[in-house]
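Below you'll find the structure I mean.
Complex shown without one protein chain; remaining protein chains in place.
Moving on to chain A:
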Amino acid sequence: MAGAAGPGTGPGAAGGDGDDSLYPIAVLIDELRNEDVQLRLNSIKKLSTIALALGVERTRTELLPFLTDTIYDEDEVLLALAEQLGNFTGLVGGPDFAHCLLPPLESLATVEETVVRDKAVESLRQISQEHTPVALEAHFVPLVKRLASGDWFTSRTSACGLFSVCYPRASNAVKAEIRQHFRSLCSDDTPMVRRAAASKLGEFAKVLELDSVKSEIVPLFTNLASDEQDSVRLLAVEACVSIAQLLSQEDLEALVMPTLRQAAEDKSWRVRYMVADKFSELQKAVGPKITLNDLIPAFQNLLKDCEAEVRAAAAHKVKELCENLPAEGRETIIMNQILPFIKELVSDTNQHVKSALASVIMGLSTILGKENTIEHLLPLFLAQLKDECPEVRLNIISNLDCVNEVIGIRQLSQSLLPAIVELAEDAKWRVRLAIIEYMPLLAGQLGMEFFDEKLNSLCMAWLVDHVYAIREAATNNLMKLVQKFGTEWAQNTIVPKVLVMANDPNYLHRMTTLFCINVLSEACGQEITTKQMLPIVLKMAGDQVANVRFNVAKSLQKIGPILDTDALQEEVKPVLQKLGQDEDMDVKYFAQEAISVLALA
């Protein structure tokens, strides 16, 4: 094996054990320096193997310095390196030596490419936990400080993510310094750094002492929330959630709410969008009292915002907002303060807004109960079921189960049917696909009788759709329906119609018969399969289109296990043997495959 190390490489370090000497560092480093990027990448991904071969001592003294000094490489390689180093503590000798990993990660945390930097920060966070408190102050904190005062924005950005992991275990004097550094990053000249700081503000606040939160974090929050760039302001909204959780109601009212109120009315729609998007979190963080006084009015404004994006984001939160209101008085609040605005949104000019609302509105019925649902929500559901935009109708139909629990689906069925029929014939196949997926659910809720009368013909029509994905979904749909309504129903209503298609002039439809048999045979059981399906399949073995013939072979393989031995030996075997001699290559292949799988050879 020594030869594998290549010519000209003698035994390595004398002190090492036998295995180490086989792999002198030079050979391994050659691999890490290979001209071919792909090979370099492969080597880096196996860095742990290399380290293992070198042993902990030489990994520390030889490999890591090499990685720190000489690696200037493709971002892809650097990313792999950053990731590897996060799990390297064991390979350098355990927590006592974890700090050896800091230098290479420090350089990686300053590179231009965001993905690499983020990964380096992630690994640094991981390693920080493995440091002892002493090592943390001796090695890790100085690194954070260096990054925080780096001259290019990349290192300062990376520093932002490291404060919260070293703060809790630092001594008081060091803590003050860490806070000082974080403060200066929050007012950095570069907006990129301010954004990074703003996005970590909440995380940092959580590890601070309450006094410091009030005296230091809150002013930072207020500043960031009124930054000249909206991209910074909107990140402050996120931080608001974390900060609010830490403060008492009084402090919250005095220190945070003025800023939050201002954010909800910011002149930039992006900030208002963020408030709408984080609404549920904000609601939980500020508690019921402030929610009633402040958030509900703000929410009303967001629901009638001039930008559709903001309205849609707010509409998405309607259900959660209502759910999270205190049970006492909830109904009154919803009826008087929320519902009037929802009614407006049902006829919004923007389809995204309507569709966002349609995806949650049904959830209100469980909160409001039967009577309110029938009186107030039902008209809205019905209006949305008739909406011109298919997505809105689809969102209503896909959430029918919520209403079913409260008032039963019958209330809706008269309006439901035209909506379903229209979606079933929508010009966009994705819409048709979506409605097919809800068929089994609808069938269960509407019952067999209603289904046979109104929907069965739709399900059969999809089998001859001109888009394959629809035919495929229709086939699977049949199987689920049989599981729901039972074999007797299948035998009377589905199977005859499927089998008739075997004589269709279009070979695609003839193949659909086979696909249906593939999924239905198991649900229908041996008797129906043998008596009704098998003869048709066998007859199709003589089809003139080769695709049909090899699908016959595939189908026989599929339904074979359901049949009894007699049928297999006397009926299936001869047909497969004949197909095994077919002139078409594929037919032969699948016939032979079926013969061997069914053990008929």
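As a convention for this text, a contact is a pair of C-beta atoms (placed from the backbone, for glycine too) under 8 Å apart; a residue touches a chain by one contact, two chains touch by 3 or more; residues count from 1.
The rule is short, and it goes like this: contacts and distances are computed from a predicted model.
Peer 1: Out of "Small ribosomal subunit protein uS9m", "Diamine acetyltransferase 1", "Serine/threonine-protein phosphatase 2A 56 kDa regulatory subunit" or "ATP synthase subunit a", which one is the UniProt protein name for the chain not included here?
Peer 2: "Serine/threonine-protein phosphatase 2A 56 kDa regulatory subunit"
Peer 1: Would you mind spotting which of A:T114, A:S215 or A:Q569 touches the chain that isn't drawn?
Peer 2: A:T114
Peer 1: Identify the residue among A:T68, A:S212 or A:N350 that touches the chain left out of the display.
Peer 2: A:N350
Peer 1: Which is it among A:E62, A:E130 or A:D230 that touches the chain not included here?
Peer 2: A:D230
Peer 1: Which residue, A:S184, A:S268, A:N324 or A:N476, contacts the hidden chain when the whole complex is considered?
Peer 2: A:S268
Peer 1: On chain A, what residues meet the omitted chain?
Peer 2: Residues 1, 3-6, 18-19, 22-23, 27, 31, 39, 46, 48-50, 52-53, 74, 112-114, 152-153, 190-192, 195, 228, 230-231, 267-270, 306-309, 349-351 of chain A touch the chain absent from view.
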